[in-house]
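Quick one: the structure is below, and I'll ask about it shortly.
Rest of the complex left out; these chains stay put.
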C-alpha cells in the first residue's frame, strides 16, 4: 500500500455500453489519476451491431472483430484498460465460471467503485443480467471462504449507469457526475462507434440534459458551471462524516 | 462572504424529534464548526407529552413550558440554536404565514443542508406535514419573485431523518452518518427528555444498529471504526466531481 | 370492564359505501355479538345519487332524505347503529371540527377495529379523504394531551375495504373475511339501495369472486366451505402469539 493508486471497475454487457453510459466517468477519473478497468462481457455481436450485419459477407467473427477494434480505440481514448470476455449476447451466457472469474477480478483489482447497468430494462434483458452478475460477484468477493487466504474485497459502492429509456427501466439518477471538462474526450470515444452513428447525437443530448439537471440541483446561486453530466443511480448507501 | 461559516437547518415537528433523530448530526456538525438552527414547529404538547399529562394539575401552558425547557437544554448540549414556533400539534396547524416564515428563515440562514421528517408516517401525521413544509418553503425560497431583491436560496440537499418505525414509513436509509465521536453528547441531550425515558434506550439501540450497518457498508477491510451512526434518507440528488 | 362488549367502527364517505364494501363484516360481527357503529360522513347526495337526480322536482334535501332512509334500513338489517354527519360530498368538507368529533367518537366507542376506504382512488377523491380522517382521528385519540383525563384509545387495527376498481386504487386484499353465513343479510341490505340497482349484481359478484379466492387461500384440502367473502387491506401490523 505504498501507492494510493485507485481503481474503478466497469461491467459492460456489450462492447459499446461503457462508452455511451460511462465514458465521462471513465475519462474523468483517469484524468484524476485513477486506473479504470472495463469488462465487455460480450461484443453485442448479435444484438447491437445492426449496421454491420447489413453489409454483405458479414460473419460473426468479423462483427466481433470490428466491435472489439472500435471498443479498444474508445477505451484508449478514455484512458482505460479493457478486457473482452466474449461470453455471447442475446442472451448473455452467464454461468458460475463467469461469476467466479469476475470475483477473481474484484479481488485482484480492489476497485473503489463499480459501474454497471440498470437493474431493470424491458428493452434489453442482457443489461440487468450484467448488473446482477456485478452485484453477486461483489458479494462473493467479500466472502472469506471463497478462495481462503486471498485478500477479500471491501464494500465498493455500485452505481447503475443510464439505460436507453430511463423511465421505462425504473432508473432514477440520484447522482450527477460533472463531465464538462472531459466531454471532448467522451465525444471522441463515442465517435469510434462507427456502426451506431445514430446514437452519437442521442447521447450528446443526454449529456446536455443531465448537465442542465445537475446545474439545477446545485442551485442557481452556485458559481459552478456544468454543461455536460452523466446520471447514475447509486445502489449502495453512503457512509459519511458530514452531510 | 469573508467567512465561510456554514449553516444547517433542522425542521422538527415536535420539541424532541430533533434530539432522537438528528442529535448526532447536530453535534457532529457543530463540532466541525457549523452553525445549526433547530425549528420546533410545536412542543408536541398534546401528542408527545403523555407522561406530563399524567401529573395532577397539569395545563397546556405548563406542558409547553416543560417541553421548551427540555429542548433548550438539549439544544444547548448539542450546540445548536433553537426556535419554538408554537403552531400547535396533533395536528400541526400549518398555513401560508408559517410557510412564508420558513421561507424567510431559509433566505436569512442560507443553510448548506436541511433535515426533517420522513415523507410518510402512518403513526404520525404531523411528521410528513413538517417535511412537506420544509420542502415547499425551500422551493419558494429559490424563487426570485418571492420578496424580489432578497438573496435567493441555492439548492441545499434535504434529508429525512429516521422515523420511529422505519419500515412502516417507506423510509430507507441511503446515507449513514458516523456519530461515534459525538455519541456521548447526543446521549446527554437525549437524557434531557425526562418525560420520555422509555425512548432513551430505544434510540441508543437505534444508533448502535445503524453503526453496525454503517460499518458493514464501508466493508470489513476498512480501518474506520463506527460504533454509532444515524441513518438518513437523502431526497435530493447528489452532484459530484468524482464517484 | 364487567362486560366484554366489543365495538367496531365503520367510517363511510357516502351513505351506501358501508353496505357494498363492509356489509358482510358488519352483519357477521353483529351475529358474533359485537356492536358496530357506522358513520356516514355524507349522503353521497351530489356524487352518488344519479338516479334520484333524474327524477323531476328533485332537491338536495329530498335526495338526502331518501339516501338517509335507505341507509337506515340497511343498517337496521345489518344490525348496526348509524350516524349521519352530513358534511357535504364531492368534495367532502373535512375540517378540524370534524376531525375532533371523530376523535371523541373513538374515545367513547373504544372500537376493537376500524373500517374505512382505500388510501388511493383516482375515481373518487372523497374515499381516500375519509380514510385519512379515520387514520388521523385514531392517532389523536391515542394522545393523552387531547382532552386530558379522558380514557385514551388503544391501537385498534385499521382495514381498508374494497374500492370499486381495486387495481386502479393500489388496493390489495391481504385479509379475506368469510361472510357466507351472513350473505343473505348483506344482500337484503344491498337491496335497500334502490337508486343504485346496477350495483346489486356487481357487488354480489365481488362477494363470489372473493369467496373463491378466500377458498383458494385456505387450500384445497381444507374442509371449510367459503361461498362469499369480503376482501380487506389491513393497514396496521398484527401482533400475535403464534403464527
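Note that the chains take the letters A, B and C in the order they are written out, and that residue 1 is the start of every chain.
Quick note on the criterion: contacts are C-beta pairs under 8 Å (C-beta built on N, C-alpha and C of every residue); 3 or more make two chains touch, one makes a residue touch a chain.
Only a predicted model underlies this, so the values are computations on that prediction, with no experimental measurement involved.
Count of copies in the whole complex in this file: 6, from one repeated sequence with 3 chains shown in place.
One rule holds for everything that comes next: only the chains that are shown with their structure count from here on.
When the partners of chain B are compared with those of chain C, no chain appears in both lists. Centrality by C-alpha centroid: the chain sitting nearest the overall protein C-alpha mean is B. For the pair chain A and chain B, the distance between C-alpha centroids works out to 37 Å.
Mean C-alpha position of chain A lies 53 Å from that of chain C. Touching of two or more other chains is recorded for no residue of chain C. The touching residues of chain B, counted against chain C in their complex, run 45-50, 53-54, 58, 60, 63, 90-91, 122-125, 168.
Residues of chain C that touch chain B in their complex: 96, 99, 132, 135-136, 139-140, 143-146, 148, 235-237.
Residues 8, 25, 28-29, 32, 113, 115, 142, 151-157, 159, 173-178, 213-214, 216-222, 226, 229, 232, 234, 236-243 of chain B touch chain A in their complex.
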